[in-house]
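The block underneath contains the structure these notes are about, expressed in structure tokens.
Only one protein chain is missing from this complex, and each of the others stays in its spot.
Labels for the chains are A and B, by order of writing; each one numbers its residues from 1.
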Amino acid sequence: MLHFTIRRLILSVPTLLFISLVIFLLLDLAPGDPMASIPLTVPPEVKEKMREALGLGEPVHIRFLNWLYQFFVVEPQVAFDHIFGTDFSEGKQRIISFQSRSPVMSVVAERMPQTLWVVGLSYVFATLIAVPIGIFSAYRQYSWFDQLGTFISMVGFSIPTFFSGVLLIVVFSVILGWFPSIYDTTHTITDWGSFWFQVKQMAMPVFVLTLYNAAQVSRFMRASMLDNLNQDYVRTARAKGLSERVVVLVHVLRNSMIPVVTVIALGVPNIFGGAIITEQVFQVNGLGQMLISAIYASDAPMVQTLTFIFAVLIVLFNLIADILYGILDPRIRYD
Amino acid sequence: MTDTTTAAAIPSEKPRNQWWDVWDQFKTHKGAMAGLVFFVFIILAVYLGPLLWTIDPTHIDIRARNTGPSLAHPLGADQLGRDMLARMLQGGQVSISVGLTAMALSLVLGTFIGVLAGYWKGLDGLLMRFTDLFLALPLLPLLLVIIMLFRDPLRSVFGLETGIFILIVFVIGITSWMQAARIVRGDVLALKEREYVLAARSIGTSSGKIVVRHILPNIMSPIMVSATLGIANAIITESALSFLGLGFPPDYPTWGRLLFDAKDFIQQYPERVIWPGLAISLTVLAVNYIGDGLRDALDPRIRGR
């Protein structure tokens, strides 16, 4: 397995380079113009000058190589300098966003806390809730619990977050006045009072996202458990006199985890891709909101960098999933 | 010789087709039957309904705007005075056909790639890196490029509506197969090491046959789940595409779009949100129960009981 992991890690380098090239070309080909949000009162000649100042005059391969150099050389140096107080990156051009003309990586760092608090936490909650629900629904198939779970998860998945978010705001902010409708990203936790405020402002977006994610994971968990509950080995295990608890939670669960692990691993990078609509509805302004506004503003360096980080996470978590398959089912071999 | 005699001995009763068993089992599943009945009802309603309810869904009756249910407009009228019932029916046609075809496309694509990658080790690396690539591509720029390149050619070959239908199904299909592929591959990796597959292989069964006879039936349940989630996903994605101007023309109703348009009026006219929301949820729920029933019915271990 170690051999496999190392080989995959090495292989991932050309994969990621290729992915970054494809993304770059795609963004270059996509219609859209960083000047689109500039008012029409600014004359075209001025816009052309502004475009030149963004470096859009350079040919595409030069811009790509520039980006590679900045991402793999300059940005790590900046991070190194930041930690150790050195000055390797002095005077070097960092990746600069078209919209704000500030370094992309510092914006990413700025957006990280609210993204992790809201999107990350809701993903953790969703997984923690969905797995037991899935197991129990399958074990007591067609019980009222299962029926209710099916109904809620299907409604939860088929109602888009742009709707459920607005609904929650209307009920809990406008009518009841319990929670703030707008997330305050400058809020810092200093004591119990401010912690309580943080909980309140997170409550609605976290709930919306948890419902959505839990619906998906619990469906896969349930289906997979159902498949395994009828297998011969379950009968054998029961016949051996193992307790029901051990049979279900050890034998069946372990064998049912493969599709669930896949779904969960596919979802983790999405935390960093952000929950675009939910962030928009509650003005969380995390990474998702940043990505979508960058796309709308045709802010290529920002989109390129974010999607590339996203790609790294995808490759990484799919590798982790593959390793987990081998652990869950030792018969799976990659060599 | 004995073979021919036994075959001749019972000619009167043809061997019962196994699909009858499947159907018998399916019938015993109450939820599945209810889902099927409802689904057939929705299909009939959206396809035959417009023949009975003949108001043009794009006709604007400005005096009727923002009115509640009445005889002239049983479900009320929207912010421009267009009949909601007519829009629901027409919107259902688009949403259901987009949902089903896009889901089918992404499922076929995902299953195909997943099985290839899971079963044939040589293809695994390449196909899974390809999947990673698709997972990583930013959706919106990709859509903009696809629309830019293909909208006008498709429109001139197939006409406005069919052209855009093909485009949307294609776009949703090729951007949503990756999850199914990863899940199928994961299951296939485990299944192909199971004893019965090894047994089949050792008696010389061809790989293609093993996949079709032994692997595919055993990965039906994750595929079914993907299918139900896929329909919901396709209906919602379609509305997002249309909203962004990447889909059907703006006056063309679909369930997702109706829901999107109405969400701003949630306090004033809640019924306008409820109808499309209910239609999407119930359709997805119905498909889910049908999927459940089908999965049970296809599982010989359950069928016997």
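Simple rule for what comes next: a residue touches a chain if its C-beta (ideal position, glycine included) is under 8 Å from a C-beta of that chain, and two chains touch if they have at least 3 such contacts.
The rule is simple: contacts and distances are computed from a predicted model.
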Chain not present in the shown complex, as UniProt names it (candidates "Multisubunit sodium/proton antiporter, MrpC subunit", "Peptide/nickel transport system substrate-binding protein", "MaoC dehydratase-like protein" or "NADH-quinone oxidoreductase subunit J"): "Peptide/nickel transport system substrate-binding protein"
Listed residues A:141, A:198, A:231 or A:283, member touching the removed chain: A:283
Among B:58, B:97, B:205 or B:218, residue touching the chain not depicted: B:58
Per the touch definition above, residue among A:297, A:313 or A:328 touching the missing chain: A:297
Sole residue of B:28, B:70, B:156 or B:207 that reaches the chain not shown, by the stated touch rule: B:156
Sole contact to the chain not displayed, among A:58, A:87 or A:110: A:110
Residues of chain A (touch criterion as defined above) contacting the omitted chain: 29, 31-54, 93, 96-97, 99-103, 106-107, 110-111, 169, 173-174, 177, 180-182, 184-186, 280-285, 289-290, 293, 295-298
Contact set of chain B toward the excluded chain (per top definition): 58-60, 62, 65-66, 79-80, 82, 144, 148, 152, 156, 160, 243-246, 249-251, 261, 264-265, 267-268
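Note that in this section only the chains that are shown with their structure count from here on.
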Distance from chain B to chain A - Cα centre to Cα centre, in angstrom: 25
Footprint of chain A on chain B - complex, ascending: 31, 121, 124-125, 128-129, 131-133, 135-138, 140-142, 144-145, 148, 178-179, 182-183, 186-187, 189-190, 193-194, 218, 221-222, 224-225, 228-229, 232, 235-236, 239, 256, 259-260, 263-264, 266-267, 273, 277, 280-281, 283-285, 288-289, 295, 299, 301-302
In the complex, chain A residues that touch chain B: 11, 15, 18-19, 22-23, 26-27, 29-32, 142, 147, 150-151, 154-155, 157-160, 162-163, 166-167, 170, 174, 216, 219-220, 223-224, 226-227, 230, 258-259, 261-263, 266, 269, 291-292, 295, 303, 307-308, 310-311, 314-315, 318, 321, 325, 329, 331-334
